[in-house]
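My structure is below; once you've seen it, I'll send some questions.
Only a portion of the chains appears, each positioned as in the full assembly.
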């Protein structure tokens, strides 16, 4: 068992899947010879060759479109889009095809496609490199949206994503790529898509977070009797785990990096307001990014929730 | 220090069978008499199906329907060159290909009647579901071709789309990928001169659609799309090239949409009836029938007999479609993800409680 | 083991405290009203559906006439 950061954990997950299943292929811009702009696919081109680790021309829509064709034919393609902001050019392929192939063919065709892409801020890059628009993709039935919050879960969830017959948008929190290290063992890791986990148990308030905000939420929760739920799969999401927790704690704080309005925090708040309102001892609080275009590096941090902000919200609902 | 030519390209057009039913013997494809008759029969079946569909639609027994009238040769000729193991990626106006490949006729009616069960493809056929978003299926055909090559399957994929489809970004991105990876795929443009009300000349300033292949470093050819023999021959060559490692090709079938865009359209609003009349003279069935008659392979009696047989077949298909029990509410949930979510189950329960007999 | 770093905690831990054996059900406005009137909700028996504590329950306990909204 080796300590590794999320980049290494994802690389290991890809390597193991490539080894165990000849149907797995990777494709994307610079994933091959270069090893990926984040060095995430390093060594895989050398190990598995250009037929399985495919450097593509610059066309996000064709990367996903071609991968859909491969998936329909029976392969398990893992497509990399360099940043979530560049999937916007491929949304038609994701929404009109990947998500619908099974439905359209009445279950005959599947689309076991994974689209991996970093999301959120943290690398101080130009615009469209820090998008956190996961909610847009959670309104598309047929598509799964998976977001890991630590190296161990990155490996486990990516392997599960590659093995599910449904198409998965796999969002990797750029901010965490090299921030955390964890023991990540070789081999299969037990995790189930569609299930949230209690990342930290507690009794007085439920904090729901995912991906880039999980680590901050855990830090913020430290001073309180707060339960932190790592949502992991955003679509379809695990309402039951959240509801059960809120029914116990009576308080809900939802945290995301994305803009407040229309963010996925709204869905969680709405679900609780529909199905667990009789347990609520305080108003629901969302701690989110602002309703703005993610700013360039010099102002980027203004837009990203801090652990202090999250702790403030926790204290507020507890004091209510 | 110069201005010099560094590359030159040409675009060719293939014609074999002319309007009078005469063929160019040198270019004549390697087809037996039964093949030639079969091509005609499939075109007639396509035409009669199409007419029946228009009929049913007018009677309110079918939804909005896109006629293929005039495009029978472009579709039957190209599809006839496909092998069973090749994969076919349709747009939405490829009735002639479905018919040629043996897709159940009842299911075609079913689909156009607004029932997705019509897209459930029989196991032995490799037919992708109809694609409504114009041009967006092009990369799928490229990906499937790449997957087939990766697996070592000696097949090709055939991707159909219209003149309008050539303007979408997916056309460009897909063909470029195909060129780079030398994927075994054949792109078949059904250039029927119209994309709803937008004429070919308003769709692109390129003189031909075939020349768009030059942008991707792949072979492109224009064929007389109302000449079933030319279409067959060009497709066959392209498929063989693809299957034998020669990479992708683009075929422009120069044909015509004789009918309205769909039953919801009125082409008289935007196009000159004289243009339609001009193309009437180039009818793809007529010239093939003349050719067969000259060869002694066809006569009026056979024509009448076949028409009657087809009609009976269509009667049976329509009857089968209309006897299909209605789909269940559950069907709208069952194929979304591999498993139904708890929330979907609750939604289905609510539907059952509230709506069992209430579609309003 | 292949377990996650802090053990595979994928389900809500079993809650031990008896105080939560019968979860108290009341709208936030009812809870706020109880707080404002100094009524301990734990002492009430809900008269609403499924034992839900209603505004009336709180007001009765507070010995007051039913009045307007708790508001926020």
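The chains carry the letters A, B and C, assigned in the order they are written, with residues numbered from 1 in each.
We adopt the following convention: a contact is a pair of C-beta atoms (placed from the backbone, for glycine too) under 8 Å apart; a residue touches a chain by one contact, two chains touch by 3 or more.
Keep in mind it's a predicted model, so treat the numbers as computed, not measured.
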Although each chain type is displayed only once, what is its multiplicity within the complete complex of this file? A x2, B x2, C x1
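As a convention for this text, only the chains that are shown with their structure count from here on.
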Between A-C and A-B, the pair joined by more C-beta contacts: A-B
Taking the mean of each chain's Cα atoms, which chain ends up nearest the overall Cα mean? A
With centres defined as the mean C-alpha position, give me the chain B-chain C separation in Å. 64
How many angstrom between the C-alpha centroids of chain B and chain A? 39
Find the geometric centre of each of chain A and chain C from their Cα atoms only, then give the gap between the two centres in Å, rounded to an integer. 34
Sites on chain C at which at least two other chains make contact: none
Among the residues of chain B, pick out those that touch two or more other chains and give their numbers. none
Of chain A, residues touching chain C in the complex: 150, 152-153, 156, 182-183, 185, 187-192, 195, 197-199, 201, 203, 241, 244-245, 247-248, 277-283
Show me the residue ranges of chain C that touch chain A in the complex, using the header's touch definition. 1-5, 8-13, 15, 17, 20, 23-28, 31, 52, 72
Chain A partner, complex, touching residues on chain B are 87, 116-117, 119-121, 128-129, 133, 136-148, 150-151, 157, 169-170, 173-174, 176-177, 180-181, 331, 334-338, 341-344
